[in-house]
Structure formats: C-alpha cells, structure tokens
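Could you have a look at this structure, given as structure tokens, before my questions?
The other protein chains are all here in position, but one chain of the complex has been omitted.
After this line comes subunit A, so read on.
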Amino acid sequence: MSSKESCRIELRTAIRQLSDRCLYSASKWAAEQLVGIEQDPAKFTPSNTRFQRGSSSIRRRFRTNEITSTPPTGVAYVSTPVMEEDEAIHGDFYLLAKSYFDCREYRRAAHVLRDQTGKKSVFLRCYALYLAGEKRKEEEMIELEGPLGKSDAVNRELVSLERELATLCKNNTIDPFGLYLYGLVLKEKGNENLARKVLVESVNSYPWNWSAWSELQSLCTTVDILNGLNLSNHWMKEFFLASIYQELRMHNESLSKYENLQGMFTFSNYIQAQIAKARYSLREFEQVEVIFEDLLRNDPYRVEDMDTYSNVLYTKECFSALSYLAHRVIMTDKYRPESCCIIGNYYSLKGQHEKSVVYFRRALKLNKNYLSAWTLMGHEYVEMKNTPAAVDAYRRAVDINPRDYRAWYGLGQAYEMMGMPHYALHYFRKSVFFQPIDSRLWIAMAQCYESEQLHMLEEAIKCYKRAANCNDTEAIALHRLAMLHRELDQPEEAAFYYKKDLERMEAEEREGPNLVEALMFLATHCKTQKKFEEAEVYCTRLLDYTGPERETAKSLLRGMRIAQSGFPSMDVEHFHP
C-alpha cells in the first residue's frame, strides 16, 4: 500500500477537485477518510489529534491485534497520477454557476454555463441538469401518483444528457467525472452493461470518486459480475471490494478487508461503521454495540448506519439506550429515514405496534426503497395480527431486494401463523437459501415440517441438523433432534443428541427441564444397553433434582445394583438348566 503521506496528498487534492465539481457526498467521504488516516504524533499538536483521540480504550480492547498496518504482500498498487486541472483560471461564469448550484438553483447554474466548453464547465452543466431533472422527477412522482400507484415520472433530462455525453465519449473529450455522470445516466436508462463499463473506466482513471464506486457497486449484483470487472489496483479498490463483499453477503471477506484498511485509516468512522455492520450480519451483537458506542462518542451527530445500532439495541432489549438514541437522532434530523426507523424500533420494543407502524410508514414515505423498514413494518403487522398487511409489507421488501432473507422468513412465518405450513415452506426454503448459516431459519423451517398438519419428521430432522451445525445459540435444535429421534424410535441417535445437548448445557451451565429429560433418557437408555456404570452416573446426577424423576432414578439405581451385585449376571443365568 502506498504510504500514508501519499494517500493524504491524493485525498487532499481529490477533495478539492470533487467539491469544486459539486460532487459533495464523494468529497465528504474522501474527507472522512483523510482525517481517518493516523497522524504522525510528532508533527502535530495535541489539539490537532484530539479528534482522533476519541478512539478510547474500548477500541483497543476489541482491536484484533496483528493485522494492523500490515499491508498485504505481493499486491502492487498502481499509482494513479493526480489529475491536472485543465482550467487553471476559473472562469467567472463557473464561479457564478457554482454558487447557484450551491444554492440548489440547478437550472440557473446550467444556464449560466450554456456556452462554456471547458471539461469542468461541461461536467457541471450536465450534472446540474441531471440534478434538476431528478428534483423535478421527485416532485412529479408525488403529483402524478395515480390510483394504481402509477409513478412513471422520469428524469426528463436523461435523453439529451445521454446524447451529449455519448458524443463527448466518442470524441474522447470526456473526463472521468463526465464518465461518472454518463454511467449514472446509462444506469437510469436501464443500460446496465454499458453503464458498468463506463463506470469502470471512470474509476480506473480517477479512483477517488466514491460516488462512482457506489454506483458501480449497485450494478454488481452477483460475484460473477464482480469478477468480470477489469479494475486496476488502487487502494480505493479495497474500499470498493470490502463494501461489495458486504452487499454480496460475504461478510467474513468483507470484514477482513475492512480490518486491513483500518491499518491505514485507523480513525475512519466510515470503516468503523462498516465493520459494525459486517459484525452485525455475523450476529456478533456485543461487539457491534461497543463499536457503535465508540462511534457515537466520536461523532455524536451521526445518523447514518444508526438504524443498525438501533437493531442491536432492540435485540438486546436495551430500552433506555434505544430511547436515548432515538432522542438524539430526532434532535439531529427528524426527517431522515434512519431516524424514523429508530423510533419505530423503539415503539416496537415498547410493544406499541400501531405507533411503530406510523414511524415505519414515515420512513418509507421518505425512502420508498428502504428495505429494512418494509421488513420491520411487516414484523409489526405480524404482532398486530394483521397478516395480510404483513405479507404485503414483506413482499415489497423481497421485491426490492430478493436476497433479503429476513423478509422471506417473515413471509414464511406469516403463512405459518395462518395455518398454511406447506405454503410457508416455500418461503422458508427461500430464506435458508439466501442465509444458510442462520440457525433460526432452519429451526423455523423444521418446526414447519414438524407441525401436525404436515408431520414430515424426517425432513424436520434434516433441518434441525443443519441448525445444529450452524451455531444454534438458543440450543433448540439438539433437544428437538433428540426428541424426534426418540419419537421415531431410534434410541441410538436420540442418545447421541441427548448426550450432545447435555454436554452443551453443562458447558453453558444451564439447568431446567431439558436437562432432567436428557439425564432421564440417558439413564434408562444406558441401562437397557447394559452400560451400568454410565447409567449410574446419570442416575446419581438425577438425584440432585426434585420431582418424580428423582424417585425413578432411585428405583433405577436399586434395580441396577441388584442386577450387578446381588445376582449372577445374565451370562450365568444362561447356563442354568
């Protein structure tokens, strides 16, 4: 990896260039990474580094030790020369246009630049037109909403933009920013292959534009497409890969990429949040919570990614922390989909599902394609016993992203609730297909098979086995497996699973009826198998518990002692005449 200093220089130039072209979110991203790079403490006064100091003890606690700042060997990074500015002297018109742009008067900005021919001016003009079209589109979407949900509003600038950019592209008078915009336009027009190609060209010649990378990411929906991309090796590519791995549910790969990057960008909030998200997908909630707490300490007005944090708090049932978070985001920005979603989560945790639905709806009004809000709203409707509405909400989530296993799972649950286990199986199958490592999904499917209507126990056993193999935290699978095998009259298998369950309960120091049941079965099973010593161990353990089992254990023990000591064993009896 190139040195920190060169990275810093690259980023500084990029930020200037990006914000000069009004690509604000890309420049924001670059700036975040810039300050994320660890400073040389010798050169800076403490006040400079204070921002980074927040990194606290907690981070050190969870820091995975060795990977820090060891760049992967053998990867040669190309150094892309920082682009030369073509117009050293900014035209006055450009300045005017940029001010208009900053005031969100896009059309005016475009009009000012109508006769300018410099690459930069052309880009800004096109970009302003594009945004103007987008703005009008958003407005029309609401104005034109018909009775059947018709919202075919389109960006009316796309056609002329595409034509112009195509001409520029042909004449080879287009800069990487123009290519980015061209890619954007092509994507909107549905020409995905060409868009991908153009965007790759853009990021190869100017890798610091994160917006271009994100557009490219949204166009790579499978690993195959990703592998087909011809990307040159720049350190920005690592960010891209990390992000797309997460999108493609390759969480471990994504995590390791991010942790690698953290070696260089030690204090990047962005990377920290991404790591948290990846760990959330891996269901490591404890760590996620710590990371987010840390993140909020450094960046208290952050709203991005906070919905993930609220999900964690929800799962851990931290009422007050969740309410605190909700309060905080609503003071920061009330009309962000994330904020609404967090509040929805809070109400849901409080059991006020109607209110929760109101907030999820608001989140969806702000962003119709907000995936998790649809799914969460589905959950709320399930709680409210309004299954058709729940099914509808889940289905919308699935149609937005067919890989959303939570929504598939929700659909399955909804149908199971309505007493249609066979129909529900279709959805469970879908959900385990997309997330085969989640034991809860397998257990849900198994329970479906187990239901009295279907009673397909063999299939249920298969599902439970899968669940047991993927870290079943609630330890349902092993117990059910043992029970099912007992029900199917397969004592050997039943004993095997009871034993495993027992070991597990011992390891986790759990007690309860399951433990007694396991001991009871094992004791009788060992006795019939003539493994008296083992049986004795189980029986003695049973004596610690009260209830009828204790008596049974006592009588078992007595019987065994008589069989063992008092009387000749079976073999001897055999020889009796």
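The rule we apply is simple: contacts are C-beta pairs under 8 Å (C-beta built on N, C-alpha and C of every residue); 3 or more make two chains touch, one makes a residue touch a chain; residues count from 1.
By definition in this document, contacts and distances are computed from a predicted model.
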item: The complex's invisible chain, by UniProt name, from "glyoxylate reductase (NADP(+))", "T-complex protein 1 subunit alpha", "Small ribosomal subunit protein uS7m" or "Anaphase-promoting complex subunit 5"; value: "Anaphase-promoting complex subunit 5"
item: Options A:D392, A:E459 or A:E493, residue touching the unrepresented chain; value: A:D392
item: Per the touch definition above, residue among A:Y309, A:Y415 or A:F521 touching the missing chain; value: A:Y415
item: Among A:L194, A:L282, A:L371 or A:I437, residue touching the chain not depicted; value: A:L194
item: Sites on subunit A contacted by the missing partner chain, in the whole complex; value: 140, 143-144, 146-152, 154, 156, 159-160, 162-163, 166-167, 169-170, 172, 191, 193-194, 197-198, 361, 377, 381, 386-396, 399, 411, 415, 418-423, 426-427, 453-454
